[in-house]
Each structure stands twice: as C-alpha cells, then as structure tokens.
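Of the protein chains in this complex, all but one are displayed in their positions.
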Amino acid sequence: MSFLALSSGPLLSNDVISFDIANLGRSFFQSTLDGLEWGAIYALVAVGYTLVYGVLRLINFAHSEVFMAGMFGQYAALMALGFTPNGNAYNEGPVMTILYLGIAMLAGMAVSCVVAVSLERVAYRPLRKRSAPPLVFLITAIGASFVLQEFVHFVLPNLTGQTLGGVNAQQPIKLVNREELFSVGDGSVSNLTLILVLSALVLTGITDIIVNRTKFGRGIRAVAQDPTTATLMGVSRERVIMLTFAIGGILAGAAALLYTLKIPNGIIFNGGFILGIKAFSAAVLGGIGNLRGALLGGLILGVAENWGQYIFGNNWKDVIAFALLVLVLMFRPTGILGEKLGRARA
Amino acid sequence: MSTPAAASGKPQARADQPKPAGGKEKIAIGDRFRLWWNSLSRPTQWAVGVPFIILLALLPVVRPPGISTVGTDFGGVMAQFGMIALIAIGLNVVVGQTGLLDLGYVGFYAVGAYTVGLLTSPDSPWNQTGDGGWLSAKWAWLAVLPIAVAITAISGLILGTPTLRLRGDYLAIVTLGFGEIVRLLADNLDTLTRGGQGLSQVAYPRLGESDTAMNGVFAAGYSNGGNINNGVWWFWLSLLLIVLVLLGVGNLERSRVGRSWVAIREDEDAAEIMGVPTFRFKLWAFVIGAGIGGLSGALYAGQVQFVVPTNFNVINSMLFLCAVVLGGQGNKLGVILGAFIVVYLPNYFLGRTEFLWWNINGNAIADYKYLFFGLALIVLMIFRPQGLIPVRQKLMTYGRQIWLAARGKRTKFDDNPAGSDKPGSTAAAEVSR
Amino acid sequence: MHRVAMRGALVVVAAATLTLAACGSKSADGGSSNANAGGGGTTQTTETGSAGGGAAGSAAGGGDSSAASGGGSAAASGGGTASGGATAIKPVEQISPEGAKVEQKSASNAANPAGDGKAKCSGVNIGMAGALTGANAALGINILNGAKVAIDEHNKANPDCQVQIKQFDTEGDPQKATQVAPSIVNDKTVVGLLGPAFSGETKATEPIFSQAGLLSLTASATNPDLTKQGWKNFFRGLGNDNSQGGAIANYMTKELGYKKICVVQDDSDYGVGLAKVVTETLGDAADSSCAAKVKTGDKDFSATVNQIKGASPDAVYYAGYYAEAAPFVSQLRGADVKATFVSADGTNDPQFVKQAGNAASGAILTCPCGPAPADFAKKYQDLNKIAPGVYSVDAYDLTTIMLKGIDSGITDRAKLIDYVKSYEGQGLAKDYKWDDTGELAVANPWVYKVG
Amino acid sequence: MSQPDPNQPTTSGDPLLEISNMAVAYGRIEALHGISLTVNPGELVTLIGANGAGKTTTMRAISGILPLSSGRVIFDGRDITRMKAHQRVAAGIIQAPEGRGVFPGMTVQENLDMGHYARKFDSKADYDEALERVYSLFPRLLERRKQAGGTMSGGEQQMLAIGRALMARPRLLLLDEPSMGLAPMIIQQIFRIISEINQQGTTILLVEQNAQQALSRSDRAYIMETGEVIKTGVGKELLVDPSVKEAYLGVGADSGSDTSRAAAPAAGAVAGGAAGAAERPDLRK
Partner (left out) sequence: MTYDREMREEGLDSNAPGLTGDDDEANSGPAPSGYGQIPDEPVDVDVTAVDPSLADPEHVAEVVAPQREIRTAEGAPLMRMEHVTMKFGGLVALDDVSFDIKRGEILGLIGPNGAGKTTCFNTMTGVYRPTEGQVVFDGRVLGKLKRNEITRAGIARTFQNIRLFNEMTALENVAVGTDARHKTSVPGALFRTTRHRDEERDAIDRGMALLEFVGIGERATEKAKNLPYGDQRRLEIARALATEPKLLCLDEPAAGFNPAEKSALMDLIRKIRDDGYTVLLIEHDMRLVMGVTDRIVVLEFGRMIAEGLPDEIRDNEQVIAAYLGVPDDESA
C-alpha cells in the first residue's frame, strides 16, 4: 500500500494529506453505487431548494430542517403502527413491507410538507409583505433553522415523553434489510440501491411532469419567469409559493425515508444540517432553479464525494463536498444545466 | 438578459421609492438612544463615553449582585464578551456596512486562533517557542498577534478574491462552505494541528509577573484573591483592543472607504457607476473583517491556551451573526450590545434559580439558548430588521461640523458675517480651509 | 383536489418501486425474534447500568451527536419505549495491563462515607465541575449524582459535619470552564474539587486549580497527558486511556489470539489518543492497510467498511463514541464483516446496544469503570430517581475519599491534597492509591461483552 | 357569479367598466391624480398620451396589481376596487401587458394555456374552439406552436400576448401598447386584428402611443397627460384635435417663440389626419 505524501517541504515533513488512488480503482463500482445512493437523497432534497429559489429567488436555508422533520415524521408513524426499534417489518412479507414503506413515506411527506408550508406562512410571508431585502430572508431562515432543530432537540422529547427527539439518535426501525441482488464488477447492487435510485428518479420525474406539463406547474413556471405577468394571467402568486414549498417539503419527506433506509441511525435533531448544505450544493451544481439540474447535481455530488472518500479517506468526505461547492460557485455559478426554472425545456 | 423593452419598465421600478416618513411613528428605545447620542457634541460624547467604558471595565471588579453571574465567573464571561464583541465589530464591517452576508466568519476566528496555536504550542510541529524557535517564551503571544492578524487578513483575501464577484446569497453559502472547510482542515490535518486532540499550552502575554502571579496576570490560574482574575485582565485587554479597533474602523467609516461600503450595500450598481471600485472595496471589507476576526481568535487562543476544531463549528458562525443582527447591522455600538446579549444572557441564567420574583430553572433556560436566539431572529426580522440600536453611520470626517452648523449654532454664525475669516467660527474655518 | 391527486400519484409510483426492491428482501435473518422481545432489557440495563459508557475524555464537548448521553438517563427513558432486544452490556472480567484476568476483591471492604458518625466540621464543602447543561450534560450529571449519594450517606451519619456539594457547570467547553474555574477557586469553602469531567476542559482549567492549590480529583478525564503537566493537585480516579488501550490490545492478541486487527479512530481527542496506544501495543497485529479515520457526527462509513471488508481482519477496534460506533457496527454487519467489534468506554453505553441492535451482539467493550454493586445502585436509584450511569460509582468513591479527609479534621486545601496523595484504600469500584504523578498505582480496566 | 357568454356584450345599458376618481401613487409620488373613465360593452376605447402620462399605471391599477390610493373601480356593476388581481382575471378582465410579458421559457402553446389559467373551460370542445379562434386570428402562432416564447420576434410575441389574453375569453380585454417596438407593417397587422377582435364582440380598452392607428380604429378615446385625463371624445374626432399632437410632441400655444412655426405643422398634421394623404406634403418643409 503506497501512501504518497502530498507535500514534503521541511515544515510539512509528515504526510499532511495522504491519498490512495488505487483504493478507488479497487472499489470503483462499489463507490459509484454508494455515491448514487447518496446522490438520490441529495437530489430529492435539492429539488426543494431549486423550486423555492426558482420562484422566490430565496435560499430556503431551513429546508434541511424540513428534511429532518420528515425523518421524525416517518419514524413517529412507524412507532404509531406499533413498531419497536430494531424490529424488522419484512418478516410479514413483501406486501406488508411495501405497505409500511408507503405509510412511512406518506407520513414523512406529510410532516415535511406541513413544516415547509408553515415555515413559509410564519416566517417568510410577513417578510414578503414588507418587501424585505434578501439578506433578511436568509437571516430569518437561519433563525427558523435554529428553532426547528432545538424544538426537536429539547421540546419534542418533553412533549412525547422522551420517545422522540432529544440529544441521541432515535433507535433505528429497519424496514428493509440490505440484500445483494446482483453485482457489477466489485460493487454489489442491493435492494436498497434500487429503492433509493429508482425512487429519486421516479419522484423527480413526477415533479418534472407536474412542473412542466400540468396547469399548476405552468403556474409555478410562470411566476418564476415573470411574476407580474403571471399575476395578470390570474395566477395567485401566494398560492404558487405555497405549492412550491409544499412540493419541496413532500420530496424532502420522501428523501427523509430513503435516508433512514440507508442510514437507520441517522434520525437526530441535527441530522439534516450537513445534508442540507450538500443538497444545496447539488442544486447549485446542477444549476439552481433547474429541476433536472437538481437530479444531475445530486448524483454528481454523491458520486464525486464517494470517490473522494475512497481516495482520501472517510474523514475527507465533507471537505470534498464543500470544496466542490466553492469551486462550482467560483467557476460556473449557473451550474451545469444553467439557471431558470423551466428553461431547460425551451 | 434584459432586453431594452424589459429595461424600460419604469413605473414598477419607481414603486421602490419609499413613502415619506410622515406621521407620528413610535420611537423605540434603541432609536431614542441613537437620537440622543447623535444629539451630543463630540466632547460630550467623549465625556459620556470614557466614564462609561471605565464603568464597564470595572463591572467585573465590582460584580454587582444583580448583574454578576452565578454559575460562572463574571470576569470570564466579560472576557468572552470582549472577544465576541471584537468579532461582532469585524463581522459588522462585512455584513452590516458592506452588506455581504458571511456565514463562515468563524473560519477567520479559527485561522487566527490556529496561527497562534501552531506557532506557540509545544504540541505543534511549527512551534517557535521552544529550542531553535525565533519566539521568546515571554513575548511569544504578543509577537504572534500581528502575525495572526496578517495571516487571517490574507486568508480573507484568498477567499474573497474569487468569491466576492458572487451575488449576496451565493456568497453566503460559499462562505459557509469556507468556514466548514477551515474547521475540517484543522481536524483532518492532524499531523499539524493534532486534530481533535488540539493544541495545548498556547502562549499568552506574560505580563505583571510577581510572587503572587508567577506566570503573570494573564495566566490561566491568576487571581488576586479578590475579583480580579485573569478573566478580568483578558477583558481589559479586549476592551483596549475594542477601543483601538473602533477608532480604526471609525476612521474608515468616516471616510471614502465607509461611504463606499455603505454605497455598495445600498445599491452596488449605482455605486459602481458613481465611480466606486466596488470589488476592491468589498475585498477591503472582507480583509479588514477577517483581520479583526483573527485578532479575536488570537485572544481566544491566548486565554484558553488550548485550541480544538470543535470550537469553530458553523453554529458559532450563526451566533456571531446573531450578535450583529440583534444589535443592529451597521452600528458599531449596536453590535457590541448584540455581542453582550449573546454572551451574557445564557450565562446570566446559568445556575440561577430565581429571576426577579419567579422561581426558574436557569440551567434549562441556558440550555434553550439557540431556540430563543432562533425565535429572536425571526421576530426581529419581521418586526424590527434594523436591530435593537439601528444604524446611522457618520460617513464624513467633518460631517459633524455640518451637523453642528445645522442645529443650534446658527446664532453663533450669525455673528460672523458670511465670508469673514474671523477665528471665532472654528467649524466654518476648519471646513472651508 | 389536484394536490391530492398528485400525492396519490407519488404514492402509487413509490409503492411500485418498492415492490420491485422488496423482492430482494425476502430472506429475513434472525431479526424477527427481537422485534417483540419487549422489556427484558429494562431491568438488565438497570442492573448493569454502571457499565454504560460516556465520553471519557472528550476534548471539548465534541459535536452534538457525539455527546455522551450517559447510561442513567438513557436507561430511564429507554425502558418504556424500546426493547433493545435481549442484548445488554454485561461485565466479563477485570484485566491487567498485560491483558490477563485479575481476580476481584470483595466490595465489602470498600470505604464508607458514613465513617464513624462523630466527625465535626463546618463551612467545608466539596466542589463538582463538569457539564451539567448542553450536549454533554449526561456525563456530568452521572458524576454529580454519584457524589450526591456519598454526601447523603455522610451527612445523615454525621450531624455535626454537614458537607455540601457545590455544582459548577462547564458545559464541557474549555472556554466556559476557564470562566467557571475562578468561581470555584474563589469559593473558600470549597476544599476539594470533583472534576473537571472532560480532558479538554481539564487542560484549560488545571493551571487555575493548580495555582490555587485546590485538589482536583477527576472521575472521568482519561487523557494520559493530563498527569504529565507537573500539576501537584491533580489526581485521576480511574485508569487513563493508555491503561485501557494497552490492556485491551494485549487482551486481544494474547487472550483472544487475534492476528489481524483494524484500528478505526474518530477525530476526538479521546479517539485519537486511544487509537494510538492500541495500535502501538498491538504491534504487527494492527493492519495499517485497514486503519481508518472517521468524523464525529458521521453516519455513513461505506468507504471504511469496504476497506475493512477487503482486509478481512479478526477484529475491528473502534476508538470513539457510541453515536458513530452504532451505525458503524451496523454497517459492518450489513456488509457481512464478521470480525469481532472491540471498543472502549466511549462506546460502553446502553445507547450503543439500542442503536446498533443485533449488530452489537458479541461486541467487546472495555471501561476503566467498574460495574455498580447492587446495593449502590439501589441507593442511587432511591436518591436520584434514575439508574446509575457511567462513572457514578467512581464519583461516589472519590467523594468518599474527600469526605474521609474532611472527617479527619482537614479544613484547608493543601492538607486535603496531602491526604489524597498518601491515601490508600479500597472503594466500590477499585483500589485507590496514587503514584507521584497522580495516576492510580494500579488501574485495571474491566472487559464487558454485549450479549 | 354566472358567466354570460364572454363574446356577447352585456345587454343592459350600464357601462362594463367604470372608473371614478382613481388615484395611484408609487411610494410618495402620485402617478394618477384621480382619473375617471368608462368603457361600455362592445366598445373599443383608447387611452393615448405621451410616455409617462400614466397610461400603463392606469392599466395596472385596473388589473389590480397596483393599489389605488383613492377612487373606485366598478366592473359589470360590481365594485372590484379591493379585489385581488387574480380574482379580477377570473371575473373576466385580462391584460396583454406592456412589453408583451411572454413567458420566455414556455412554448407558444403553453403560453396560450396560461391565458385560461384562471378561467376554466367548461368542456374540451370549448377549449378547442377558443384555441382555433386564436390560431385562425394568428396563423403564425400555429406554425410556431412548439417554439419557446423567448425566441420569437417582437411581432410574434405581441400576437402571442394578445392570443393568450383571448384564451381567457375576456369580458374586458386590456391591451397595453401593442405597437411598442414593432415595425409599421406589423403594427398595422396587429391593429387590424384588434379591430377584428372588437368587431367579434370583445370589449377592449387599448393603451397606445401610436395615435394614428389607435384613434382611427377606436369608438372613443381619452387623452392623458401627466396623470390626468385632459380630453375625451370620439376616436376619429380626436385625430384632428391639436391637443393630441401637443400631448406628444410638446407643440402648443405655450411653446413661446416657436408657436408660429409649430402651429402650422400641427394644424397640418391634424388636417392630414382628417383629409387623408393629400395635405401631407406640406409638412416636408
């Protein structure tokens, strides 16, 4: 095993950053598959950022907490169904598993949707009425992010008798165990890989159809492209904004379930924060405001981050993601597919 | 992008024009304070300000029972306040004056602290205080202080040069990424920084060494037996630095630099068209802000004598931003008040069992601080986005004289016929060469 | 109406996807038996509650998710909600630095805080410093509660010597600790300090206590460096990371006969230090090709898991906390890595078992702390209304030592330091006798097993 | 509210739109100082005036995207002063805004579909009929159905904007400067279609700068100057009114020494407008 020293000046005599490209070569397919799984989750969260940005030119900084709320929402639903942590649902057969997954996903979507829409109502709408500058929106979003996190951290455990929230991650409820279906090179494609990647593709696909082919979607695109004329065409801007937050919330809720399938130990009050920033990076990478860009950006970010992880080590994963964000913003701030909601079609 | 047709949408654009500030608006206490302060003359301001600073400096010595903290040492709290106040002043230059939202400011704080740590901690491979180093143990901290500020300022330059061309909200996210990268580097480059083990025994100013204070008054263990301990000394040191930084920043503010910053904040395009080299001044703001952050980081490293990456996480960045927004973006005094609230309030409740006539669980209140800060931010942004003490910069070096000329001094000037050069009219003489 | 339709469509498609995927998950493993196993774990946890491990040497509080929850509170809350399976952390044996089994002495000779009931004192108190709020509060509360048991016994038995325990909250944050330390020093009634709890804050504050000549007796700060700073007032009431790490490394190679071990560390002070000792002691048995670093707060370890899978070791040693250890071990087992999972007190927490579930079973965990005797656990439960947590017993022992000093008539700080320096006696958890540096003369860690 | 056939003017003699004393301010600048105007069912009414006279402001206020600082707007006997913009569209007031407001990222078909966003069709047949009507008025749009709105020429965009508004089957169609930035040939074409739409029964309120075209085709007209209506009358009569030219070119009795020279061409233009091309050569001095 060869560890190369990146720099070997007199002051940097030790290995400061060691990397091992051969390691990626050995695990190329596995790392790519892992990356795609992450990418699927990033993509779904990124859609929320992208839609809101497209319509409002606002970075909804609190979207990561919308995602976090979704995790707790689906967890609470499973608890309400009588699941015990560390129990397994698939013992009751695939049909029930799918049913439970469906219920969990719906619950996650519902909670995230409600959180996203109330966020819009409580925090952002009053600012819009006052024509506040963008900075004020961002600071409000940060405040909302604090409030949602700390609510789950401190208040929720008291409300639920310690069963939800608090300082520790929730005890995992595993609905699906990872089982290898077939292998590609060195990588194994598991049932979870399929669930994650296909769900992301299907859900972003549906969103794409809703936005590009339905009447409501036209409303959203109209507001994004020209709010004044959209109003003149009878589009209620407020309703469109609410709908946008709702769609973003629903997808974040779906992402929350997928995330907990992948990382059952991830349900914790601050579990959305870093993921949210990365999902935002994904949105920017693909071209913020562009739905397909969010999917593309999510997958690229997930894969790049995982490759980097195999080369530099587990502890460099976040650095790679943030460095990618900074680089993209510096050199191509409009992203791979360009900005502007709905323009990808045209 | 903007076709000629679109650009001629004149009527909409004019909707931006505000209504006249007509009618009786309610004046909040912060506004009252500002109006009162502005109404004082410069000497009066000094006459009020200096005793106030002295009072503030004496606060941790006197430790009035209702004000002093219970669960933690008041001197230490005030020392932390001093550092956060410095940070708030630095961040205010970037966010408040120039209008660039920086969410990764903690990165500069970390760079400052790590510069001191790396150069003076025996744990670091770059330690210069031991054998063969070029720093004497006694003066190490003071010698490294300017280096820390300079390196932090350079890091601001490095970050700012490529990113300051970005629009506001993008800039916010890039800086957030930068802040995280700095922390992660401090964590991952463990051959240099020892990662999570941190750098200990960082140098501090060895001043006032005596029999009772073997390592000087800034040493971690110093206490004179009474209320004056090392925390108080660090508070005084930061107070001194705050005053110096305030004078410097004030000088900048009351010059073309400050005018350019505010102009950029108000309308960047118009500013550029009026001849302001916007990019250069944004970069200056970034570099100056970074330098002040580094100064505060160096203070932190000296006081705690121990730096680890966990102290520099994003949530601290948000807390710094809270201080600035809470106090009043753009207002130097305001953001210092904001820093005080952010540091003092949680500590005030810590260990307290009663507040006025209620029985409370102070620790729980302290625990919930981020919840309260979050709520405060939302409410403030909706109802009072300008902060507790809103901004009204003085952007002219001799603007004060205009102000004086405007109010109450007219009788005096009436004695001097226009055009006369009698020495009586100092203000006029000074302004008109 | 449209929104409902839209959501309906989402669900239908999602379900279709899942159908496809679930085909692969028909072959269930033995997880079923655990699903409804119910509350067996509750009592288990209580009985062995002291085995819970928190952040022994966390540098500075760490990321929020790394926070030590502490066995006590977790056990109290966990009982009602989660089965945690039949698995629990059970003590196996106490081992010497060479990894050999050590015979236990009876706890009946342990020092008793009640003393002879004739002690006279006034205006003498004991301080306690540690995180009582914030992310790392659980550990501090465990220590405080353990000390309270000793104080309670003492004060009930000695009406003429009422000693108070004064609490000082550091939040585990070094800067906060430096703010708190002067308050402790300035409180002249405090003759001895139980704490500080974490290594980071100890590093930051010990100069203050050392200068003031205040006894600092820690029940949880295990960083080996702390006793090398020349502080005369600092004594560690338990084995440091070296003793724990060295012993388990020898135990693995000599007693368990492992030939190839992957050492994985997190980025905390504690994890880095521990991993260093373990790797050094393991020598050739530590495979550098699968050594890995992870980050506090991480939940995804796929690269590391894959790396370990490729190396197929006998054991994986994890130096870090349960918040990461639980998903890590789950993912190891998920990737079919059968190697024994070995870790230390940072992982020795009921939360580890709860969060890792079946994946935790068979894991070997060490702790410098001993299991709580049943009658101590009962007293603790009665007084504090929760089960004892990690370091509660140690805190009880150390408080007892200070109380005995006070009972012997000591009223100033210097004398108490001398008293502790020359102290020799048995406690509930272990024997207490310190060497010149402030380390325990004999520090044998305990080995626990999840089963 | 029952929706009468949008293509039939209301049978009662009441005006369709009645604005009284409408004042609008941008911040503290009052742009409209209390104007009053009426539009009767089936009419083509034109609002002309120079740039900055307040025409577009009037249109925006009628559409509800600018709030009134005083005055009332009554549409079809109902007070809509406080009604929200998108509800006004649902009630039947639709605007083809100044600068066309074509959604650049949408195809022509999608842009047209935005027109009936707030006014649903009862049946697919109605939709097809309306679409066919638009495509027959603007065959060009049919050719470019799949093209993105942003990539079309100015004239095509204007056609699209009008067609889109027609898809709402408006009871009152507001057209804001349809001739802006267009070549004369296209302008004529657009105006012919506007006349045609009006003759098919749609009530139109037209804002124009191109006085010749607008006045010659409209039933009645209002002339605006600096936020006020200064004159009203029958379209063709106003065409010969000197105040029209004055409103545009600032030529009038008060322009000092220029009066004598300016008055002649003004009169000439008036005469030219009335009597046709015969007297136009007089202007070429």
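A, B, C and D label the chains in the order they appear, each numbered from 1.
Note that in this section a residue touches a chain if its C-beta (ideal position, glycine included) is under 8 Å from a C-beta of that chain, and two chains touch if they have at least 3 such contacts.
What you see is a predicted model; the values in this text were computed from it and never measured.
Enquirer: Specify the residue from the set D:L17, D:I65, D:V102 or D:L141 that touches the hidden chain.
Expert: The missing chain is touched by D:I65.
Enquirer: Which candidate, B:V202, B:A271 or B:I378, sits in contact with the chain we can't see?
Expert: Considering all chains, including the one not shown, the answer is B:A271.
Enquirer: Would you mind spotting which of A:L56, A:L156, A:L175 or A:L291 touches the chain that isn't drawn?
Expert: A:L56
Enquirer: Please output the residues of chain D touching the missing chain, sorted low to high.
Expert: Residue positions of chain D that touch the missing chain: 25-29, 31, 50-52, 64-69, 81-86, 98-99, 151, 153-154, 177, 179-181, 183-185, 187-188, 209-214, 216, 226, 244-245, 248-252, 254-256, 258, 261-262, 265, 269, 273, 276-277, 280, 283-285.
Enquirer: Which parts of chain B are in contact with the chain that was left out?
Expert: The list for chain B reads 1-10, 12-21, 25, 27, 31, 35, 165, 167, 248, 251-252, 255-260, 262-263, 265-278, 280, 284, 288, 384-386, 390-393, 395-399, 401-403, 405-407, 409-410, 413, 416-420, 425, 427-428, 431-433.
By definition in this document, only the chains that are shown with their structure count from here on.
Enquirer: More contacting C-beta pairs: A-C or B-C?
Expert: When A-C is set beside B-C, the one with more contacts is A-C.
Enquirer: Could you tell me which chain's Cα centre is nearest to the average position of every protein Cα atom shown?
Expert: Centre-most chain by C-alpha means: A.
Enquirer: Roughly how many whole angstrom separate the Cα centroids of chain B and chain C?
Expert: 39
Enquirer: Measure off the straight-line distance from the CA centroid of chain A to the CA centroid of chain C, and report it in whole Å.
Expert: 34
Enquirer: Among the residues of chain D, which ones contact at least 2 other chains?
Expert: In chain D, no residue touches two or more other chains.
Enquirer: If I count partner chains per residue in chain A, which residues reach a count of at least 2?
Expert: 215, 228, 315, 318
Enquirer: For the complex, which residues does chain B have touching chain C?
Expert: Those in contact with chain C are residues 71-73, 75-77, 79-80, 184, 187-188, 190, 194-198, 200, 214-215, 219-223, 227, 229-231, 300, 303-306, 308-311, 313, 347, 350-351, 363-364, 366-367.
Enquirer: What part of chain D is in contact with chain A in the complex they form?
Expert: 63, 65, 84-86, 88-90, 94-95, 97, 101-107, 110, 113-115, 117-119, 148-151, 164, 168
Enquirer: Within the complex, which stretch of chain C touches chain A?
Expert: Chain C reaches chain A through residues 2-3, 6-7, 9-11, 13-29, 31-32, 34-36, 38, 64-65, 67, 69, 74, 77, 80-85, 135, 138, 267, 288-289, 292-295, 297-304, 306-307, 310, 323, 326-327, 330, 334, 351, 354-358.
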